[in-house]
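One protein chain omitted, others in place.
Labels run A, B and C following the written order; every chain starts at residue 1.
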Amino acid sequence: MSRLRTSLCGIELESPVLNGSGTYDALVARDVFGDPFIRQFPFAAFVSKTITLAPRVGNPPNRLWETPSGMINSIGLPNPGLDTFLERDLPRLSELPVPLVVSVMADSGEDFARLVSEVADSGRASAIELNVSCPNVHSGLIVGEQPTETEALMGILRPLTKIPLIVKLTPNVAAPEEVARAAEAGGADGISMINTLKAWAADPESGRSWLGAGTGGLSGPAVRPVALAQVRQVSSAVAIPVIGMGGITDGESAFEFIAAGATAVAVGTENFRDPAAGGRISAELERILESRELDSVEQARRSTLT
Amino acid sequence: MSRLRTSLCGIELESPVLNGSGTYDALVARDVFGDPFIRQFPFAAFVSKTITLAPRVGNPPNRLWETPSGMINSIGLPNPGLDTFLERDLPRLSELPVPLVVSVMADSGEDFARLVSEVADSGRASAIELNVSCPNVHSGLIVGEQPTETEALMGILRPLTKIPLIVKLTPNVAAPEEVARAAEAGGADGISMINTLKAWAADPESGRSWLGAGTGGLSGPAVRPVALAQVRQVSSAVAIPVIGMGGITDGESAFEFIAAGATAVAVGTENFRDPAAGGRISAELERILESRELDSVEQARRSTLT
Amino acid sequence: MRPDRPEAPFGRRETEVTDSHRDGGYRVFTLRDELGPEPIPGQFYMLANAPDWPATTGRPYLPRAISFARSDSGDSGITLDFIIHEVGPGTTALAGLAEGDRCWLAGPFGRPFSIPDQVKAGSHGAILVGGGIGIAPIAAFRRRLVEAGVPSRTLLGFRDVEHSGGIDDFFGCEQVGLAFEDGSRGHHGHVTDLLATMLAGDDTGGAVVYSCGPPGLLEKVRQMCAEGGVSCELALESPMACGFGACFGCAVPKPDGSYLRLCVDGAVVRGDEISSAAPGEIQ
Partner (left out) sequence: MRPDRPEAPFGRRETEVTDSHRDGGYRVFTLRDELGPEPIPGQFYMLANAPDWPATTGRPYLPRAISFARSDSGDSGITLDFIIHEVGPGTTALAGLAEGDRCWLAGPFGRPFSIPDQVKAGSHGAILVGGGIGIAPIAAFRRRLVEAGVPSRTLLGFRDVEHSGGIDDFFGCEQVGLAFEDGSRGHHGHVTDLLATMLAGDDTGGAVVYSCGPPGLLEKVRQMCAEGGVSCELALESPMACGFGACFGCAVPKPDGSYLRLCVDGAVVRGDEISSAAPGEIQ
């Protein structure tokens, strides 16, 4: 697989294919599928689900709604909270055969700081992904919607650690490239995008909200054209690498993200349809590079930039 | 069809089903399909394609790309310009058996003002739709992305006419409800939404942009969950009626928009798959109201609001 | 104590449909799974007609969770029977599979039914209560109990003949108590009427109740068992995107206000592990 070797924020990866945060539970999958899961580990790096300081039970059901070529989720970030995560889950996650990226989220700079420093201090994470699609408890503004909030947050977090900090952007903005530029200016090492698009569905019987939380986030092939536009816009605006995602289902769609400027890609919803999608997509992507006589993902990316 | 009768910005309609601007050429359809097209006219009001002051030839091909459950277009608003429109097209459009809404767009308040006053003065339009998804030539800002720009534009246009002014929102913003509130504050009579989501596709051979214009706009069932979320958010934020659209394919999906708070709905991309979609959707919607024992669209809308 | 469960082959796999026929209001079809382990009753699979389905308007998009109703292991792998109630695009597409077609599957997934002794030490029997399409895992479990020599009695309830099927094929060789809400066969009324009579009898001490069916039925069974001090296991349903713990979409409320992930912590749960089997209906 040497054609697929990718360097991402200084981390050397066997392939450019990661998972989207919150779309794979590697510890449960290890139990469900046994050793073959570890031997054929589907991703080149594993991104944890988003961890918060306090435990969260998540949103009330319904949490899922299938849409044309996609789905809406309102999972609500259930997670055991930082302490249990560090004690119980992190040691097991760091035994996975690939580098680990830990996704964290908080509603204040202080909480974000605790998450980042404790995860970094554990020495078990190769990088930290900052999920900024949440309101800041002080300003009420969604951090990832505001360049200024994003840069201010980076100002707090950047001094805390040397390991790569990746900012996960929300797509529900007019100009994602401005938020990305602010993240870069604040010292981010990479951008990960897109998170889900704000979405709603009616209960077919009552006409009221189907989802327990009212609204949710759209993912899957339906959003791919939007994700590609944003990845293209952002990757031409910043010099740091972009991890592209949103509706990737196969090597061809992964290649589209690389053509749009992504250095690496992540698979989310497709994991639900095919638990082994990550490995399949890596293999398909390798065949595409081969048939186009491209020696690396980086070469592919450059070949399409005008 | 009395159950379907709808009052929209003071215009009495046989049904709540309109077309999305730019998705039907009624004059050509009249030639292609002959009299049955007029007798079974598919919409309760006809929305013209967007007219600009000067003629536009539109974007270079490719202009279309099919996506999972949707399509991207980069048509580029080809139109004959205001003068030819007023002379050649408007008289014929006003012979259609339904009220006419004329969609207009400009890149300055002055040009918008000329479009609005001349269309209004023609006496042939029941309402004017303001397409604000374009940059203002003076500020460089996209009017519909900025509440302040939108309110300022309404300040110029509102005094010019008494006929209803409907603002068509762009969905590529973090908070459409703020733009809608600004439109309402500036005197808009209605909101029409959503326009297309910014989207991109790679040429399968070169990996470069497939669309002649680089990027385009996503429409069709893929965007419906996003459209529903925005319609719900906006209709709970403003008192003026909302015309909901984005991926409506049948009575059920039209009903979802009404459940989300829309007073009327518009059919866009589905027209391409079924030239008679408008009439079919009206009929399907009537059966849904009937089976739910709802006497009117307005009652349906209210029944689902919490 | 949780029964062991087999490891599922990693990923999804293609199988062949070896039979499909109508049975009353349902469709029964059979797959040959050459790679999989023998599943345990109460487990389920995620099924799709094709990697991308033959979809209408982009739905079905996700695979559908379906319990197996019978499994047989033979030379050419495991033979799996499924019973399908067509309620939407996914189940309609699965019901349209014909002999020779391919079907994509992942699994077996989920926590299976426990035998009575595992639920309650020393328990000497099982009462099986199936409602509607919920008879599928009940059929598989009944067979397993027979093989294990555990005495069981079976009660099945249906709305009407159009909403029933599989009785003779999957339960024919044994005496079962039947209830039809429209009175067309067996007891005229609910299957819980039959359960009430049985629980009121004096020969059920120590028996464990197992049930699968619509939420209302399961909640009724749960409450009857709680009141009667009888242990029960319920096979629940919920929307599922993945089936293997990845999406956290299949949340079912627990008594402590948190949620379990039905696809890994269930789909079979003990009555006291959840706050309600019909949470939607009391919202």
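As a working rule, contacts are C-beta pairs under 8 Å (C-beta built on N, C-alpha and C of every residue); 3 or more make two chains touch, one makes a residue touch a chain.
Please read all numbers here as calculations on a predicted model, not as lab measurements.
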Among A:Ser48, A:Gln233 or A:Thr249, the residue in touch with the chain that has been omitted: A:Thr249
Sole contact to the chain not displayed, among B:Ser48, B:Ser69, B:Asn172 or B:Ser253: B:Ser69
Sole residue of B:Asp107, B:Glu178, B:Glu252 or B:Asp274 that reaches the chain not shown, by the stated touch rule: B:Asp274
Residue numbers in subunit A that touch the chain omitted from display: 68-69, 221-222, 249
Residue numbers in subunit B that touch the chain omitted from display: 22-25, 28-29, 31-34, 36-37, 40, 49, 57-71, 73, 75, 78, 220-222, 249, 269, 271-276, 279-280
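What we mean here is this: only the chains that are shown with their structure count from here on.
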Central subunit by CA centre of mass proxy: A
Chain whose mean Cα position lies farthest from subunit C: B
Distance between chain centroids, defined by C-alpha means - subunit A, subunit C (Å): 35
Rounded Å distance, subunit B centre to subunit C centre (Cα mean): 48
Where subunit A touches two or more other chains at once, by residue number: 65, 67-70, 220-222
Contacts with two or more other chains, residues of subunit C listed in rising order: 57-58
